[in-house]
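The other protein chains are all here in position, but one chain of the complex has been omitted.
Moving on, here comes subunit A:
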Amino acid sequence: MSIDTETARRVAKLARIKVEEADLPALAQDFNRILGFVEQLNEVDIEGVEPMTSVTPMRLKRRADEVTDGDQQNKVLSNAPDAREGFFAVPKVVE
């Protein structure tokens, strides 16, 4: 599978990372190098093998569905690049 500039552009878009048009060919080349390395996995016989979901055989813990924390508005917002009136502020979302 070879990645072209168009695919690189699409992946950058999906990842929400702006990549300049001029940088796309080099990015596609990087992808090809890495995915080419990964292609070796096709040599492995994986018939009948389940994909690993958890490396240690343990069931994910569940806890009671109840509020254990809260009332920390100032702390939650303290690192925000733009917080106003107790909210995170972002550019206009709805036209």
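Definition applied: a contact is a pair of C-beta atoms (placed from the backbone, for glycine too) under 8 Å apart; a residue touches a chain by one contact, two chains touch by 3 or more; residues count from 1.
Everything that follows uses one rule, which is that contacts and distances are computed from a predicted model.
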From "Segregation and condensation protein B", "Cytochrome c biogenesis protein ResB", "Glutamyl-tRNA(Gln) amidotransferase subunit A" or "ABC transporter permease", the hidden chain's UniProt protein name: "Glutamyl-tRNA(Gln) amidotransferase subunit A"
Touching residues (missing chain, whole complex) on subunit A: 3, 7-8, 11-12, 14-19, 27, 30-31, 33-35, 37-44, 46, 49-56, 58, 60-61, 63, 72, 75-76, 78-82, 88, 90-93
